[in-house]
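One structure below.
Of the protein chains in this complex, one is absent; all others appear in place.
Chain naming follows the written order as A, B and C, and within any one chain the residues start at number 1.
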Amino acid sequence: MSGFSTDETMTIAASRELAGARSCFVGIGLPSIAANLARALHAPGLVLVYESGTVGAKPTRLPLSIGDGELATTADFVISVPEIFNYWLQPGRIDVGMLGAAQIDRFANLNTTVIGSYERPSVRLPGAGGAPEIATACPRAIIVMRQSKRTFVDKLDFLTTIGFGDGNGARSRLGMPGFGPRVLISDLGIFRPDPETFEMTLTSLHSGATVADVRDATGWDLAVSKDLVETPEPTEEELLLLRRLHAASNTNAVN
Amino acid sequence: MSGFSTDETMTIAASRELAGARSCFVGIGLPSIAANLARALHAPGLVLVYESGTVGAKPTRLPLSIGDGELATTADFVISVPEIFNYWLQPGRIDVGMLGAAQIDRFANLNTTVIGSYERPSVRLPGAGGAPEIATACPRAIIVMRQSKRTFVDKLDFLTTIGFGDGNGARSRLGMPGFGPRVLISDLGIFRPDPETFEMTLTSLHSGATVADVRDATGWDLAVSKDLVETPEPTEEELLLLRRLHAASNTNAVN
Amino acid sequence: MAEFLSLKSAVETHVHDGDVVALEGFTHLIPFAAGHEIIRQRRRNLTLVRLTPDLICDQLIGAGCATKMIFSWGGNPGVGSLHRFRDAVEHGWPHALELDEHTHAGLTNRFVAAASGLPFAVLRAYAGTDTSQHSSTVARVTCPFTGEDLAAVAALRPDVTIIHAQQADRAGNVRLWGITGVQKESVLAASRSIVTVEEIVDGFDDDRNAMILPSWVVSAIAHVPGGCHPSYAAGYSDRDNDYYEAWDDLSRERDVFEDWLEHHVYENGSVR
Partner (left out) sequence: MAEFLSLKSAVETHVHDGDVVALEGFTHLIPFAAGHEIIRQRRRNLTLVRLTPDLICDQLIGAGCATKMIFSWGGNPGVGSLHRFRDAVEHGWPHALELDEHTHAGLTNRFVAAASGLPFAVLRAYAGTDTSQHSSTVARVTCPFTGEDLAAVAALRPDVTIIHAQQADRAGNVRLWGITGVQKESVLAASRSIVTVEEIVDGFDDDRNAMILPSWVVSAIAHVPGGCHPSYAAGYSDRDNDYYEAWDDLSRERDVFEDWLEHHVYENGSVR
């Protein structure tokens, strides 16, 4: 199949990362699309958990919000918000957390709070939501976000969610049980933490992108894996199912 | 009506103390009988709360256990045990707690744990159950128990549940929000805390009992109110309804 | 015991200038009609409390009712920004908005602590983040058994909590189902509570595990069918996603918003 967008490549790459996962804590937008695509493609038993308290949701169209009726009526069960955070997320019962952000740094720390100063922000973003605890508690986290020098920054304007803090050992010093972000997927490539430094390192290039493109869209001095590979192109089946998901939705809004 | 037992006088006196209460946290045995009698007599809207999580139970017969099916099927709602203790009892939402015990001291502290030493008890009793938190959290507590030198003791073998600790000010020093035991009802009389010392003081004698009888059945130097009155005798209606409750039960066991 | 009141009387009686007002409902059962009534009664200096401020807080902020907000995620779900919220924070319009912001788990546990009659709750959160630096209601505690360092959040006790539910019975008991969010905790945490309901019924279905709030923990009940629109009430209505998407344009410019406010809130006794 010839034509596909960089967003499609990104979403499909994210859905592939869910292979083998039993359950996924899902935010709205790209994470929800990727998780639902994984269910359609290769993980039909993947348990989708939304922070509204719906566990095992099987939406037939992409929900606009994390509390859509569609999620509740297709769920295995629905529980209260205190229960979802205290009994299910916090103890690490949900394998994978899928996150996005407005800014990320080299250690996969995230900002979803403000651009500019906290007291007088140039852009007030939504804030923390469930992300900090998802990144704390899930045995692994997947981050999906479009890449540019404005989003991949040398220093976050605000540290909302810890990825690897200041690098190796930071998570255990902070008492965070899960491994942290195992993978960061952008519209240009795939990044994984260096096993020594825990800096997010380019390990795979999406088709059409070059290392120079990625460097140009990264606000820090980019580390590139010596085993850099090319991301397998989306297959026809992947594209077909992704587009079918979008078509079945009442919206294409992605935030 | 001529004949009635001291147990009947005690149970009926306890039920009268529930006048005006909105809700009552009920243990099995005498407290359950008194609370159900109050519902039948003068407090039809009294919300009975059992620690099994049944709120607003309206049993038609006396339950044998606090988790009888009768309690669940007649309840306004049924919640989990963590919720009953954390959301309903602890914040003081239940007006009155009804308690019994194996031993009580002059400050209405209770023992339901052991007779003898803790390590080598002569009688191992059931233990704390819900009593300590009922006595801590309920705005007022009512204690109902048969009286003798073995049960009304100078010194408890084990302090399971705090009434007034070592007297005036003890509850606030221990951070206990509710007032504590407003009344103690035995088969001989009624005792209320002295407003200064918080020692349980004989304020009412059941018919047929004398102050000497009460002294003989009390293990400490009994304080008697200068305004000592006689407990009104059970009315025909009270006796009738109490006996009807017992007859409707599949057991008369009282523990 | 809950009193049956008109929405107007319920807000007049229980929502005062300067109050801490929680409006809960997680996407589902958001008490929009009550929010609009607060706007119509021109309450001022409110501290709004909501995990997800959603359009309801955007409207209250834009109408000038609030000077502080306690929240954990302030966006238009699946659509984008809350423009009135952003305008208040970024430009102080109609006036400045003080923030006490948390994570979802943190704010949830602030309600849980208050509902439990405790001064604080413990959770694994906040360590190393800037969020904890900007809140006086986050601290650290040490486990007395393991020595572990954990987050503590202060109990949050609203003056009044407002929710929308599917049903009340004639005795004033409230029943809700589906996504129930932190409604129970936020009502039990508050000094007073108002519940708007879709329907008043003679008795509830025999579903003993549904969420019930008994009459004796509710201050006022108002019968307001559709009172959660554009949110939804499972069994009664669907979420009006178009409204959420249209809000992006209605709220972006101050004059368009003020026009909406005039025609859809002030001029109307009720808004659909």
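Observations on the structure shown:
Here is the rule we go by: a residue touches a chain if its C-beta (ideal position, glycine included) is under 8 Å from a C-beta of that chain, and two chains touch if they have at least 3 such contacts.
Everything quoted here is computed from the prediction, not taken from an experiment.
Within the whole complex, the absent chain has one touching residue among C:Thr137, C:Thr196 or C:Ser231, and that is C:Thr137. Touching the missing chain, out of B:Phe4, B:Phe85 or B:Trp220, is residue B:Phe85.
Only one of the listed residues, B:Pro126, B:Gly169 or B:Gly208, touches the absent chain: B:Pro126. Where chain B meets the missing chain, the touching residues are 28-29, 51-54, 63-69, 71-73, 78, 80-82, 85-86, 89-90, 113, 118, 120-133, 136-137, 158-162, 165, 170, 174-177, 250-251, 253, 255. Residues of chain A that touch the chain left out of the display are 22-23, 47, 55-56, 72-73, 75-78, 86-87, 90-93, 137, 177.
Mapped onto chain C, the interface with the missing chain covers residues 117-124, 137, 139-141, 143-146, 148, 150, 152, 154-155, 177-178, 180, 207-211.
Heads up, the rule we're going with is that only the chains that are shown with their structure count from here on.
Number of steps on the shortest path from chain A to chain B, with steps defined by chain touch: 2. The central chain of the assembly on a C-alpha centroid basis is C.
Chain centres here are C-alpha means, and the one lying farthest from chain C is B. The centroid of the Cα atoms in chain A and the matching centroid in chain B are 57 Å apart. For the pair chain B and chain C, the distance between mean C-alpha positions equals 41 Å.
Contact of a single residue of chain A with at least two other chains is seen at no position.
In chain C, the positions touching at least two other chains are 184-185.
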